[in-house]
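Here's a structure for you.
Removed: one protein chain of the complex. Kept in place: all other protein chains.
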Amino acid sequence: MQVAKVRGTVVSTHKTPNLTGVKLLLLQFMDLEGQPLDKYEVAGDVVGAGVNEWVLVTRGGAARKDYGADKRPLDAMVVGIIDTITVDNRLLYSKKDDR
Amino acid sequence: MQVAKVRGTVVSTHKTPNLTGVKLLLLQFMDLEGQPLDKYEVAGDVVGAGVNEWVLVTRGGAARKDYGADKRPLDAMVVGIIDTITVDNRLLYSKKDDR
Amino acid sequence: MQVAKVRGTVVSTHKTPNLTGVKLLLLQFMDLEGQPLDKYEVAGDVVGAGVNEWVLVTRGGAARKDYGADKRPLDAMVVGIIDTITVDNRLLYSKKDDR
Amino acid sequence: MQVAKVRGTVVSTHKTPNLTGVKLLLLQFMDLEGQPLDKYEVAGDVVGAGVNEWVLVTRGGAARKDYGADKRPLDAMVVGIIDTITVDNRLLYSKKDDR
Partner (left out) sequence: MQVAKVRGTVVSTHKTPNLTGVKLLLLQFMDLEGQPLDKYEVAGDVVGAGVNEWVLVTRGGAARKDYGADKRPLDAMVVGIIDTITVDNRLLYSKKDDR
């Protein structure tokens, strides 16, 4: 999985019926220093993440492992909101400090 | 999923029978600033997207989740026409303004 | 799918039995301007493509959707010979003109 | 699979139930000279790897082949702790010497 920051949302009314009811988040990937990368992903969300939150995004078939998601054409899914990232016993990110 | 702009079409008459009847769109990927990238994908289309429209493209097994698509050798599929993309509460793209 | 040009062939006599009888083509990927990229793929071929022809190549599980291919360890397959590519209503490639 | 070094951990309390009980490691990929790359992966762990250990990480559907993991939305998994890497009959890495 990759670490990403929720940057916004994507709205599509004319879409395949299999995507009905799926909230689509625009995620920007973060690097190992906690800095934003140029890479992004539009992902489904099952955890109710909000803008600026750091999340875990899973891709590929893993994005379709949650309830009812096996028929959805999703290749990326937010599966968790990150509380802390620890690197070399140092706190790289803490949701608490990020507010 | 990635955000892409429909740039054109690809025609192939001599192809595997499993691709018969599938419209193939040439998509150019867009970056987080709404600028075109060098990357592209040739994708099937289930939503009837037209040239210059911004679309959501899904890749991998997710491209074969729509009706009858599970036997098609597609690794990319247009699954929605984008209305709006919002980044940091700012409108990055709006289909209405794009005309 | 990606657009690629058939550049040659790869021969392997000592291989897994599941690859017996599969013709392996060496494909070079093309960019959005119709110029060759550094990227390549060795792919199976179900359409009988020849050297210099432009083809559509599918990757991942999609490469194993054709007849009997579900047991083959292929991650890339030529699924069509390209007749034309149209970008912004301009002909980027035409097989007829390419001869 | 790729060679990676365990750099830390990621904690997420608000996550999909399918990830409950999965330890998530932050892995940094290594290159062919044994130097760290900018690339990382957050992966599940079934072997009990610790910080600074070099591990093998598998990605995609392969990450869900272990006991009970087929329903987890994991796209990366640590599947082994590396003892030695030999390149051209030279020892590139040895866990014993790394302590």
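Labels A, B, C and D are assigned to the chains in the order they are written; within every chain, residues are numbered from 1.
By definition in this document, a residue touches a chain if its C-beta (ideal position, glycine included) is under 8 Å from a C-beta of that chain, and two chains touch if they have at least 3 such contacts.
Computed from a predicted model, the values in this text were never measured in an experiment.
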{"item": "Shown chains that the omitted chain touches within the full complex", "value": "C, D"}
{"item": "Touching residue (missing chain; options C:30, C:63 or C:79)", "value": "C:63"}
{"item": "Contact set of subunit D toward the excluded chain (per top definition)", "value": "1-3, 31-32, 46-47, 56, 58-63, 65-66, 77, 79-89, 92"}
{"item": "Residues of subunit C in contact with the chain not shown", "value": "7-16, 18-19, 24, 26, 28, 38, 40-43, 51, 60-61, 63-64, 71-76"}
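The rule is short, and it goes like this: only the chains that are shown with their structure count from here on.
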{"item": "Rounded Å distance between subunit C and subunit D, as computed from the means of their C-alpha atoms", "value": "33"}
{"item": "Length of the line joining the C-alpha centres of subunit A and subunit D, rounded to whole Å", "value": "20"}
{"item": "Junction residues of subunit B - those touching two or more other chains", "value": "60-61, 63"}
